[in-house]
Every structure is written in structure tokens, then in C-alpha cells.
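As you look at this complex, bear in mind that one protein chain is not there, while each of the others sits in place.
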Amino acid sequence: MDLTLKVWRQKNREDKGALATYKVKGISEHASFLEMLDVMNEQLINEGVEPVAFDHDCREGICGTCSLYINGEAHGPDRKVTTCQLHMRMFKDGETIYIEPWRSAAMPVIKDLIVDRSAFDRIQQSGGFVSVNTSGNTQDANALPIPKMNADKAFDVAACIGCGACVATCKNSSAMLFVAAKVSQYAYLPQGQVERTERVLNMVEQMDKEGFGNCTNTGACEVECPKSISIEYIAKMNREYLSASITSEK
Amino acid sequence: MSVLDSKIPEGPLKDKWTNHKNNIDLVNPANKRNIDIIVVGTGLAGGSAAASLAEMGYNVKTFCYQDSPRRAHSIAAQGGINAAKNYQNDGDSVYRLFYDTVKGGDYRAREANVHRLAEVSGNIIDQCVAQGVPFGRDYGGLLDNRSFGGVLVSRTFYAKGQTGQQLLLGAYSAMNRQIAKGKITPYNRHEMVELVKVDGKARGIIARNLETGELERHSAHAVVIASGGYGNVFFLSTNAMGSNATAAWKIHKKGAHFANPCYTQIHPTCIPRSGEHQSKLTLMSESLRNDGRIWVPRNMEDVLAIREGKLKPTDLSEDKRDYYLERRYPAFGNLVPRDVASRAAKERCDAGYGVNQTGEAVYLDFASAIQRYGKQEAAIARMENPSAEEILKLGEAVIESKYGNLFQMYEKIVAENPYKTPMMIYPAVHYTMGGVWVDYNLMTSVEGCYCIGEANFSDHGANRLGASALMQGLADGYFVLPYTIGNYLSNEIRTGKISTETSEFVEAEKEVSDRIEKLMNIQGTKSVDHFHKLLGKAMWEYVGMARNEEGLKKAMAEIKQIRTDFWNDVRIPGDKNSLNPELEKAGRVADFLELGELFAKDALHRNESCGGHFREESVEEDGLQKGEAKRNDKDFAYVAAWEYKGEPSDAVMHREDLEFNDIELKQRSYK
Partner (left out) sequence: MSKGLSNSSVGRKVLMALSGFFLLFFLAQHFVINMLSVISADLFNEVSHFMGTNGMVQFVLQPVLLFGVLFHLGMGIYLDFKNKAARPIKYAMDKPSENSNWMSRNMIITGVMIMLFLGLHFYDFWLPEIKDKFIDGKWDEPTKYFPHLQHKFQDLARVLIYCVSFVFLSLHLLHGFQSAFQSAGFNHNKYTPTIKKLGNLYAIVIPAGFVFIALFHYFTQL
């Protein structure tokens, strides 16, 4: 298939950037979207144009590195996939495809289609952990039975890959789904109880500091989330936050 | 006497680690505050090591090329992690895990290391649960286990098909806690490009800030390499696109020996290549072989009809199918170890029976499992005379609950419904058992430079069992290195802060900037990927699943030629002082082009078949095992550690003889 690509080009953080138009020919419909970009880049290199920089790594939908806003949707038109799992059979021959970076004040563009997602790391550092040291003598793993239901729920949210599609797709650039996922994971597990109150307060505070927008419950994030994390967990975080603000000592 | 001193402690096998720990020198807490450690790579090994070392009080700097430690490729591991907990009361024990691992590795691993691994395996599960890792549980709230290939017990802990992700996020969270405390300084989007040695000791690294292109000097009292394996030397592998051997190769060039590079695991169940555009291969968990049956058509005319689209696999009746694993290995059937399953698939495809356009695919069929489960469920539901449709529906539901996410992934990639038509699979490069040589303390042959996880060679021998990679990475990082590194650092308490202004740092930085300058100035005509693909092709063809002397010699010559061409004709657009993915790739491919040749050299010298290394010259001639791999314990029961001498072909081999006192060497038979 032949395609016209409108790709965001931006030299560095300071550059204003603009869309550039490239044409690619003879793309196999079995190719993944990123392999299509590989072909485009190979073509650009041969033409002496600097290839387009984009984030990608595992190419099997788990590392959360790839991050493109394709034809107006985070990770493109398919559902429950990351960009690397999106295949060209989702597009039509002759189609024009817009490829843009995530857009959020809290995730500035570094170059072309690559954005800086370190805000996510800082949110995790503010409380996304259980304070337990490594030692050979933590209690036996089976000394702490966890109801299967809670374990499964904790797993559902722990599946978050931190790609940022929720922020990219939210009209307010809100990171609530991402934060809710971590807050909920530990709230469902006995290991997370000790720091439960402080965790939600600190993580929300850091999220606000980073400049993410507010959640207005459009539900767009759960639709675009490649791991289908439900906004049910945002409600859970709201509950956690409410009770923490009332009971916290601070 | 060999130059290699493995420093394996004296005493009975089961007491070695305990005694060793008791005799290790410790660093007092106040002194730890004055000691810096660099950790390169933040996967399971690097991440867990960084967190543990920082908890102990050392100042840790971590480096990763990804934008966050959470993205390291450990995240992609699916199946699970082994531990000798014996929760299922099926006779598991530390000894049995040790035995299975040594045997699975075809008796080419160090006994003492493997035993230590088995000893700490239980602690890993305790630690991860304490961190909040959501392992799979049963209805009683206790941890559940799975069974994996090559063993007779259920000792694999799992978190659905995302065990690696959950364990990595656990290590990442432990890192985050230390980052918040200021004990770890993370350098993300940074790549280690050189090791700095001062007076023979590792004293720091040169790192390139991948966003700005800036070269940075970082000093430390010890350097830990945890940069993963080198499977990407094959271009197509299940590794991440960025996975590379650069850190490991740089320390090799500075004096660390590289051991057994030819031991590579080719995983049998991956999604086949679809065309020239292919950038990487996707693994499907080994657990699929529990219920899937592998076959190709019995008759060539059916193969051709299928390729032409005139026939569907579901049209073929049972007698026209060749379930070749069940035919060749009646005892283990579809559950033979990975190396055996991979070679059998290659054998059928080489004979022309591959079922897709490229001729490199076999079927993995769930139809009979669906029928079996369907009937079982119908019986449980007490349905009388269930219709074929009802059975199908019930059976598919069982398969979905077990492998739903894998089936979905397959469907997204291939656009075929694996519930209705058999999956197509083909082997792909997956894991490298070889790596940097380390002693019992995980120190390389460069003093103060350690190597952990997949990057080192230590625990898996010539073949790795399923669910053992995660175990080794976390064992090294959480429970081994934090102890053994103290032995070295206790002598460093008087060293004080290490300056980065010394001539060694200046020279190392200049070496790097010259190399980058050279790469940028070639201004040739071919892209980096062009050379990488050529290298991959040569590796796959001659150093892949089956190797012979002629091919390996050819490979060495060919790789050398590709390397020369690369340095004359590569084109790297953009500039070096900004984010430049082509330049990053070029540096990594340059290293792969050297490593690949050493790889072939090692494979050439090892004239025996063991584990993942199969030499066509070394097969059983007759009897029941005719045609199977033939190991040669008399001549090759050793570790081949290569010392860098300029050209890879000039590398000098040092032998570390493997002693097996607690295990009897046997041939692996799956017939």
C-alpha cells in the first residue's frame, strides 16, 4: 500500500516544530506501524534527510515506550494495543496518516515524536512503593494470604505500562488513570496498608505539581488504554484521597 | 594453571554460600556513605542490585538507555519465575532445583553458582510478595504455581502472562524509594560507552547523554554491568530493539573475559517472520506447548496447496498430519526442552514442509485441547449429549482463561483467529546463556567491575530452563551481589572520592569522542540497519540452530568483511550533539560486528553438541538416540573464556574446567 504521512518534526525542546509530509510506497499490510516507520526512515536516510526520531523498544506491547498519536488517537485506531502492535491492515491504501507526539505541558517534546515522560517517574518516586528493605528474612510469602479477588484486582491495575496514552488522549491531559492504577494496586493489597494514607496524598500532590490537568470523567482514557484499565479505579482513588484527607495527621 | 580463578569457596556444596557469607568482609555503615557504585542497566538484575545497594547505604548511580528504568526488557518475560518453595508438596527442594538447572543446562554450568541460585530462590518470592508484586493466587489466597518444560514439579510462580513486568515494576518501585531518598541518582536516556580503569581497577565510566549527545564522566569505587544479553547480534530476535551488548563488550575490550558466547537459546514458539520489513520477532510463552500440538502436513502436495491458499490446515485429516515431536519423542512429546523443539522444527522446514510463504513455520494446534476441555467441562456441568457446538464453546472458554492474552496478541499481529485455525510458529533467538566471565563473587576479570543477570555467563550452562532467567536476575541483584561486593569494597574505604579529572578519564573520553567522530565522518551510502541485517543473516545462516565447521569459518570471514564495509560505508545522518537514534544504533552494531565474530569463533572451537549449541559433526550415530545431539564431556566440560587481543579472531581462550562432584553427568534423553 502507498501512504501519505504527515509527521511532526521538531529539532529539540526549544524548536517550534511543524508537520512535514512524506510519501511511502509498497508497504505490506502485515507490517506493524513501527515497521512502516522503519521503512520511511530507511527511505529518508537514503534521500539524505535526517530520519524521524520516535520512541520504541520491546515492540511487543509491554515496555510502554512507544507513544504515537495516530490519526487523532493515542496508539492509533485499533483497541487494546500499543503502537507497536498496531498493524497496517487497519489502514487503507492511499490514506493520509497524521503522526504526532503526545501533547501535554507535563510531557514536553524532546525531539520529533519523542516526549519526556519523567513526570511519571517522579510521581512514582513520591510514593509508588512499599517501604520494605531487601533482606533474606522477610516473612514467608504464604504467611500473608490475599483473597484471590483482591489479588486479581491488584493485578488488573498493576498491568499499567506507563505509556502515557491516558494523558495524551484526555482532553485535559490528566494523569489520573496512571496515578489511580498505582494507588489502587497497593490499596487492594495488605502490604500497601501501612503507607496507604500518605501514598495517595503524596502521589496526587506530585501529579498536580507536574502540571497535569484535571479529570472530567470523559472516560476517553479507559477506551484508549492499551491495557484496558478502567476508570473505576479513578473513583477508587477519589475515595482513597477523600478518606486520606480526612484522616491524615498532616 | 589457568589465569581464571573462580574463587569457589571450599567445603560441601550445600554449605559453600553460607560459609562464604560468614567470611566475607563487611563495610561499616558510616563508610558505606563514602562509597559510590555505578550500575549500568536497570532490568531485574540492575534494578534490584541498585535498590539493594542503596538500601545498604552506598551511593548508587544507575544508567539506562531507556527513558525510564521501568522499560528494561526484563519486562517482556511472560511465563514465570522458579523457586524451590515446595508449596505444592510435590517433592521439590533446593537440591532438585539445582539438579534440574544443571541438567537442563547440559552440564556446562558451575555447580556452586547454580546451588547458590537454588538456595536464594525462595527468598526472592518472599521479597517480591513483600514489595506488593501481585502473583497469581488460588482461592484460598495462597500463591499458585505452574509447571514448565523440562522439570517434573510445579515450582513456577507467575503473574498471568506478565510475570517479568510485575517483577520489574517491583524492583523499579524499590529503586524509586531510594531515588526519593537521594540514595540513587538515575541517569535515564544515558548509555555507557566506555569503562574507565585506574591502576587496573574499574573506577568509572564514560556515558553519553542520549538527549544532548554530551559525553559525561562518572566515577565510582565499583562498576556493575547489568546490561542484558546480546541476542540482537542476530538482528531478528525476541529482544527489544535497543537491547545491546555495548556495555559488556566495552568491558571485554578493557580486560573482562567473555565466556561461552556461542551458547544461545533459540525459543521454539515465536510468531514467524512475515516479510523483509520485519524488525523483531514476538515470543509466545512456552506454556502454550502444554496444550498445543505441533505438526506439519505429512505430504508435500498438501504443503504446497496450503502455501498457495488452496487448502486450509483444518481441512487436513489426522492421517495427513505429521505430529513430528510426538513421533520423534514419544516420552516428552510436545514438551521437550526448547533446544530440542527448535531443532525439530528447523529439520521439518529444511526438508520443505514449512507451511507459510517463507517456508519457515509449523502449526501449533489447539483443536484437540479444545475438544478435550470441552468434553470435560460438559461432564462437570452434567450436560447430557452435549452438541459439538456446545463442546467447542466450553473448550474455547477454558483455553481463553488459560492463554487469552497470548491468543489476543497472536490475533492482533497475524490477523488470524487461533481458536479456529492453528497458530503458526517458528523458532527465534531469545536468550544468551554466554556472557561476561565472572567469578563466584560475580566479579569480572577486571578488578572492581562486576557483571550480573543475563549479561554474565554464570548459571545456565549451555541451555536455560524456562522461568530461570527472572530467578537469576533477581538472585544476583537482591541476594548475591550486595553481599559479595562488600568483600571488595571493604578495601576501598580509604580511597576517598575519585576524581574524574585524572588522565585516565580524559583519555577514555577522548577515545569515545574520537570513535563517534570517526563514525559520523564516514558519510557512506548505507544505513546502519543495512549492515545489521547482513550480520543477522550471516549469524542465522551459519551460527543459528545448527552449526558446522565450514559454515562457521565462512561466518567469521563474512562478518569480518561486513565489519570492514561498515566502517567504510555506513551513513549516519544528523549530528552527534543531539538525540540521534542512528548514531546510537551505529555504536551498538559496531560492537555486535565484533562480538558476532567471536561468537562464531567460540562455536567453531566447541566441537561438540551441548544445549543450545548444536554441531552437525557431533551427533549420535546409531541406536535409539540416532541423530540427536552428542555431548563430549571428556574434551569440552569447561568454560571457554575469551581474552580480547585486538581482532576478535585473535582472541585467546582461557579454560575454566567444570567439576561435578555432586551430580553425575548423563545424556539428556527425551525419547
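Labels A and B are assigned to the chains in the order they are written; within every chain, residues are numbered from 1.
In this section, contacts are C-beta pairs under 8 Å (C-beta built on N, C-alpha and C of every residue); 3 or more make two chains touch, one makes a residue touch a chain.
Note that the coordinates shown come from a computational prediction; the quantities given were computed from them, not determined experimentally.
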For the chain that's been dropped from view, list the shown partners it touches.
A
Residue, one of A:106, A:160 or A:229, that touches the chain absent here
A:106
If the hidden chain were put back, which residues of chain A would touch it?
6, 8, 19, 69, 71-73, 77, 98, 100, 103-106, 169, 171-174, 176, 198, 201-202, 204-205, 207-208, 211-220, 223-224, 231-232, 234-239, 241-242, 244-245, 248, 250
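Operating definition for what follows: only the chains that are shown with their structure count from here on.
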Go ahead and note the Å separation of the Cα centroids belonging to chain A and chain B.
26
In their complex, what parts of chain A are in touch with chain B?
11-12, 27-28, 30-32, 34-36, 38-39, 42, 44-46, 48-51, 53, 55-65, 78, 80-81, 85, 87, 89, 110-111, 114, 116-118, 120-121, 124-126, 128-136, 138-142, 144-148, 151-152, 154-155, 158-159, 161-162, 185-186, 189, 191-192
Listed in rising order, chain B residues that touch chain A in their complex are 48, 51-52, 55, 66-73, 75-76, 85, 87, 120, 123, 125-132, 134-143, 159-160, 162, 164-166, 169, 172-174, 176-177, 179-180, 186, 188, 211, 238, 240-242, 274-275, 277-280, 282-283, 408-409, 412-413, 415, 478-479, 482, 527, 529, 571, 573-574, 578-582
